[in-house]
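Right, I'll just put the structure down here and ask away after.
Entry: chain A
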Amino acid sequence: MRPLPRDLLLLGLCLVLAVLPVSAAPQYVVSLVLFVFMFIALAESWNLLSGYTGYVSFGHVVFFGVGAYTTAITMTRWGLAWLPASLLGGVAAVGLALLIGYPCLRLKGPYFAISMLGLSEVVRLLALYLEPLTGGGMGISRIRPPTPDPTPVVYWAMEAMAVLVVAVTYAIDRAQFGLRLKSIREDELAAEAMGINTTAYKMYAFLLSAFFPGIVGGIHAYYLSYIEPDSTFALLYTINMAIMTIFGGRGTVWGPVIGAVTLYLVSEAVWVRFPFLHLVLFGLVIMIVVLFMPRGVLGWIATRRPRLVPAGKEL
Partner candidate 1 sequence: MDASLLSVEKIVAGYGKMDILHGVSLHVRAGEVVSIIGPNGAGKSTVFKTIMGYLTPRQGRVCFDGADITGLRPDQVMRRGLSYVPQGRIVFPLMTVLENLEMGAYTERNRARFRATLERVYELFPILAERRHQKAGTLSGGEQQMLAIGRALMVSPKLLLLDEPSLGLAPRFVTMVFETVKRLRALGLTLVIVEQNAVRALEVADRGYVLELGRNRFEDTGHRLLTNPEVKRLYLGG
Partner candidate 2 sequence: MRLHVQLVVSGLLQGGVYAVIALGLTLVFGVMRVINVAHGELVMLGAYTTFWVFALWQVNPLLTLLVSIPLLFFLGMVIERLLIARVVDQPEVTALLLTFGLSIFLVGTALNLWSADFRSVESPMLAGSVMPWLWLPGLGWLQVFIPKPRLISFLLSLLITGTVFAFLKYTRTGKAIRATAQSREVAMACGINVRRIYTLTFGLGAALAAAGGSLISLMLAIFPEMGAVLTLKSFCIIVLGGMGNYAGAFFGGLVLGLAETYGAFYTTPQLQEAFAYLLLILILLLKPSGLLGVVRQ
């Protein structure tokens, strides 16, 4: 386990990026990188479930949203600080996952995907309806005081989340846990026949992949200081998580990272001038990737240039 040069390089990059908010970098660049971190964390969380076990979730934004609302409510009602409130957001997301995980994960492929989509819509409508708790369509504002500027703190928090989720995925990928998740993806019946308690493993993956988006949602709510149901439970978040992971490579550690960085910057460059063009591009990217490079960019590189990917390291 001696540190390889590339690990040092990664560490260096993290540190360089960490000083960005206090350096002379324009605020916009800081918030850009902040959102890249956020999407790395979100996409990687989605990957933990949908990439590794093959259970595609079309409603993952529900955990992000529930985290955001928990944080906003506990901060405005109980005066909780943002950090414990965000963690509570993660806990609430896990709570929801516990509640729905067992019944939903019994459903196969498309049924699971679409029941998750339905669920996220139900929760959005509930957030609109339960006005005494959630502020309804008016949302919750002034989650934090306007000053001091929270950007540096939120930036570091998002960076930490990105690093944490990637690290967790890395650890899982190398451990037997990861192998078992992959065996569920390849052939769930066979995995069961081999004596793997697939229900339990699916559930662990589900809970983990709900926990991180919950926290991230909380931090995001703190940063925006204003949330309302339609933009908090926007389908676009789910789309982003899925597409970033698929683009980079499902079921790999680095796929979602590549996807998040590339696609977030692309959409950011495109959407201000052409507000909807990135959707067209995203749709095209998904179709092209699914049809022609089903293992994503990483898989594509691996087959084109096997030299770049050391033998024995499965992507």
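The set was built so that all candidates are chains of the complex that A comes from, given by their letters.
Here is the rule we use: a residue touches a chain if its C-beta (ideal position, glycine included) is under 8 Å from a C-beta of that chain, and two chains touch if they have at least 3 such contacts; residues count from 1.
In this text the structure is predicted, and so the values were computed from the model without any measurement.
Only one of 1 or 2 makes contact with chain A in this complex, and that is candidate 2. Those residues of chain A lying in contact with candidate 2 across their complex are 54, 56, 58, 103-104, 106-111, 113-115, 117-119, 121-122, 125-126, 128-129, 235, 239, 242-243, 246, 274-287, 289-291, 294.
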